[in-house]
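Note that this is a trimmed complex: some chains were dropped, and none of the rest were shifted.
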Amino acid sequence: MDIIVLLPETSEEHIRHILKKLESKGLKANVSQGTERTIIGVIGDTSKVTEEEEDAIRAMSGVENVVRILKPYKLASREFRRTTTEIDLGGGVVIGGKKLQVMAGPCSVENRASLMLVAEKVRDAGATIFRGGAFKPRTSPYSFQGLGEEGLAYLAEARKKTGLPIVTELMDSRDLDVIMKYADIIQIGTRNMQNFRLLLEVGGVDKPVLLKRGLSATIKEWLMSAEYIMSRGNQRVMLCERGIRTFETATRNTLDLSAIPVLKQLTHLPVIVDPSHGVGKWDLVAPMAKAAVAAGADGLMIEVHANPEEALSDGEQSLRPEMFATLMRELKPIAAAVGREI
Amino acid sequence: MDIIVLLPETSEEHIRHILKKLESKGLKANVSQGTERTIIGVIGDTSKVTEEEEDAIRAMSGVENVVRILKPYKLASREFRRTTTEIDLGGGVVIGGKKLQVMAGPCSVENRASLMLVAEKVRDAGATIFRGGAFKPRTSPYSFQGLGEEGLAYLAEARKKTGLPIVTELMDSRDLDVIMKYADIIQIGTRNMQNFRLLLEVGGVDKPVLLKRGLSATIKEWLMSAEYIMSRGNQRVMLCERGIRTFETATRNTLDLSAIPVLKQLTHLPVIVDPSHGVGKWDLVAPMAKAAVAAGADGLMIEVHANPEEALSDGEQSLRPEMFATLMRELKPIAAAVGREI
């Protein structure tokens, strides 16, 4: 149901004009005269009323405002599906279940040797999924853009060696085939959260998708992007909070941990938190990872690099393997305290 | 030149380690001991030092902070090119010259008849470029996504009829060929400002590009995205301010007009302002268009629709043709007041 608020002194004729418009869309209306305002209650499944139709109504003479009551997303909503979606990657790795899944690894794949080393170390420390970027979104055209398929091959080799499934980013629809060949989870990065054509592409494939929150995306917009993917058939979507942009400069972004309980109310999709990008400094990663688990996250994505000082990207925010191992140990009692395992 | 600020009590050994690192990148260093801090001045063309190398230095023990002195963009900078870039579309339409260029038309191409009607009306009112979207980025998968090539064909027909060059949005690299066939200016939308692969694509073609500012992009990031395009050879880039996201809800976005004089200092690229998306309400468009001209914009992009109430997108923010004609008349004395024509 939607509410149309009319301006004071709106003529009968204008009201009739609005009602005709609603009927033309198969919607019933319920006019009620208040002491200060007249409002029109729109009856029927208004979730079918698209943004542009709503804007058009808002543009009609006599209309002060249109208030949307129903959420614009359906498939992603908790009302549509009551239980949290569980995404099974095989080998006992289930995202959205009692056990938290931890995705760890370097920001970008740099060379074979160090990748294998890190993969084994994070596996030994308890990570259940291996992360690494072969295609890197960089703000500067003069920066390292990733190894491409060569990097994907190294990731596959690391999976063979460690048994850990792989999550890696897809930046361009033309890379979908090659990513499908190697990845277990397709990551859609922050800057592509509203690359709608790309969302439709991954909506059409049979692989889980990790959808990162846009730098200034509202939770509603984020869920609409998930809806894009799901509307094409792919229901295996997980959401990853990684910090939003604010005026604060002490941290690279502001990690919005309240998004976790909010998402738990609004959607059935699993929620992952990436503290590494959220804060941008390695020494803030551990406390924020603990906080994310305490707030109810279903998993974590953490950057680990054998030698952060040599990292070709995001060195500043990477943990050394031994720090990661310590963190994993420290997370256990916190997970237990909120009825989870890690 | 960059500045590396060291933590108090950093050991000689750590300092030597940092200096070695700099030498390995062919950079000279200049250590100066302050009363409270020791800093290292890095000498040489540090614009070649990539983000990740900078992050890596920032991650080294003993380093408190790294302060970048040089701008990370070169080709887009005013230092690189002193005079404003003029983009000649032929037929006397030059963007970046004394005459302001006004891009007007509907948000999206809906049907042939109304498109032709609007095209003639905006041309008669003084618009010099015709705008319309055939591929539409929509936040909902259930919304109208645009007519695709059919829409482009209508735009081409409108150009034939009115003589106005066409600006239209490219959303996906796979559409580049068809867009190249029809468009005179390729628009990169807000949500794709950091779709780096798409930026490289349009950097490789011989057509002017209108680059909209991202919803939460800093001016520096925006210029880095322009640098992406220019680094591939295409120097004909114009920047379009269309509002940034803030906490204010009375307007859809907050139109950042101070970006105009700031950009005039930092870059030689022409600056266009889109007040329609910036504010999201038709009755705020005229005052903001006037303000943009007064602040020194090189052009405007304004939504005009024959019948906003029937618009399939952004009806609320579109002007009727007669309102647009009035606005164009009212803009003349303001343009004259700042030494421009319209």
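The first chain written gets the first letter, and so on, giving A and B; residue counts start at 1 in each chain.
The rule is short, and it goes like this: a residue touches a chain if its C-beta (ideal position, glycine included) is under 8 Å from a C-beta of that chain, and two chains touch if they have at least 3 such contacts.
This one's a predicted model, so the numbers in the text were calculated from it and none came from an experiment.
Q: With 2 identical chains placed here, what is the total number of copies in the full complex of this structure file?
A: When the whole complex is considered, it contains 4 copies.
Methods note: only the chains that are shown with their structure count from here on.
Q: Could you grab the centroid distance between chain A and chain B? Build each centroid from C-alpha atoms only and quote it in angstrom.
A: About 26 Å separates the centre of chain A from that of chain B.
Q: Using the touch definition up top, name the residues of chain A that touch chain B in the complex.
A: Contacts found on chain A: 21, 48, 50-52, 55-56, 58-60, 72, 137-144, 171-174, 191-192, 194-200, 214-216, 221, 224, 227-228, 231-232, 245, 282, 308-318.
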